[in-house]
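Only one protein chain is missing; all other protein chains are in place.
Right after this comes chain A.
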Amino acid sequence: MQNKKQIINLASRFLILLILCVVMSFLRPDAFLTANNLRQVLLEQAPFTILISFGMSLCIISHGIDISLSSTMVLSAYLSANAFLNGKYFLGALIAIAVGGGFGALNGILISKIKVPAFIATYSVDFIALGLAYVICDGKYIYGFPDSFRALVTGELIPGLPNIALVTIVVFVILYVLTRFTNYGRGFYSIGHNATATKLSGIKADGIVCSVYIIGGLLAALTGVLYLARLNSADPSIRGTLTMDSLAASLIGGIPFSGGTGTLANTIAGAFIIVVIRNGMNILNVPTTWNQVVVGVVIVFSLFYEAFMDKMFVRLAAKNKTKEQAA
């Protein structure tokens, strides 16, 4: 069902990723091109960005945005930490789901029912979630998680593939099937294109929009739990630059900010690009103060690239049309 334009778009993003990797290999083959580095970056670090970017991408596709994902992640990590610490995995999972789903629902209701602009609503929820996380954290550090819990991230069910990469692949397959092969998922694209027309067609747009934010919240909760397993501690600094990274990943991956098109494969390409850029800057000893500038430039570049691709396809379509008319 994907038309030529989408396939070319996706391929060009992976081409950008390839070019980046080639450049990095050229500059520092000793540090970048090692199996250890590539495995760590692509299979162990990238999944965190990828999962949050999934949530962000789904929101962008439906013409919204969610800035609160990273804070929801921190909060659900802290609240479920004690349960996981004591081996009560089911309870921990329940708490994480409740926190992620709850804050996602809060976003969803503010945006779909009360019609607060997406940016304001998610910014406020981000403020609230982060504030709560700091109050609960209160400077305490929680550490020492059981090994069976840590195996969620560090173990290898399939030899050679860290479990976290496996989890990400499973999540990707579920969400991809959901968005591309179900009516519910196609609702995201429909709402992103034209919310009014969608509502007038009888589709329950409000409910769908709300559920998009709930999915984002659940993904954030999952990422929080995975961070607990990876770092073996509950740490507020995991919030890091995830908000900007996930936004940049979605945009450079090929999902236009106005929504309506783009798949989660685009998100993965974009997330890899961002992770490779950060890894590259790290290896090249670029001072960390430049990181924010670079990611901002990446976002601007993606805007220009998007405009460029649109223009190219318009010209291509016009050329094909004149060819048809001449024939």
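Keep in mind that, in the parts below, a residue touches a chain if its C-beta (ideal position, glycine included) is under 8 Å from a C-beta of that chain, and two chains touch if they have at least 3 such contacts; residues count from 1.
Criterion: contacts and distances are computed from a predicted model.
**Student:** Looking at UniProt, which of "Autoinducer 2 import system permease protein LsrD", "NADH-quinone oxidoreductase subunit NuoB", "Phospholipase D-like protein" or "Acetate CoA/acetoacetate CoA-transferase beta subunit" names the chain we cannot see?
**Tutor:** The UniProt record for the chain left out of view names it "Autoinducer 2 import system permease protein LsrD".
**Student:** Out of A:Q6, A:S233 or A:N291, point to the residue that touches the absent chain in the complete complex.
**Tutor:** A:N291
**Student:** Touching the left-out chain: which of A:V116, A:I136, A:I283 or A:M309?
**Tutor:** Of these options, the touching residue for the absent chain is A:V116.
**Student:** Check each of A:S124, A:T154, A:S233 or A:T261 against the chain that is not shown and name the one that touches it.
**Tutor:** A:S124
**Student:** What chain A residues would touch the chain not displayed?
**Tutor:** Against the missing chain, chain A presents residues 65, 110, 114-117, 119-120, 123-124, 127-128, 131, 244, 247, 251, 257-258, 287, 289-297, 299-300, 303-304, 307.
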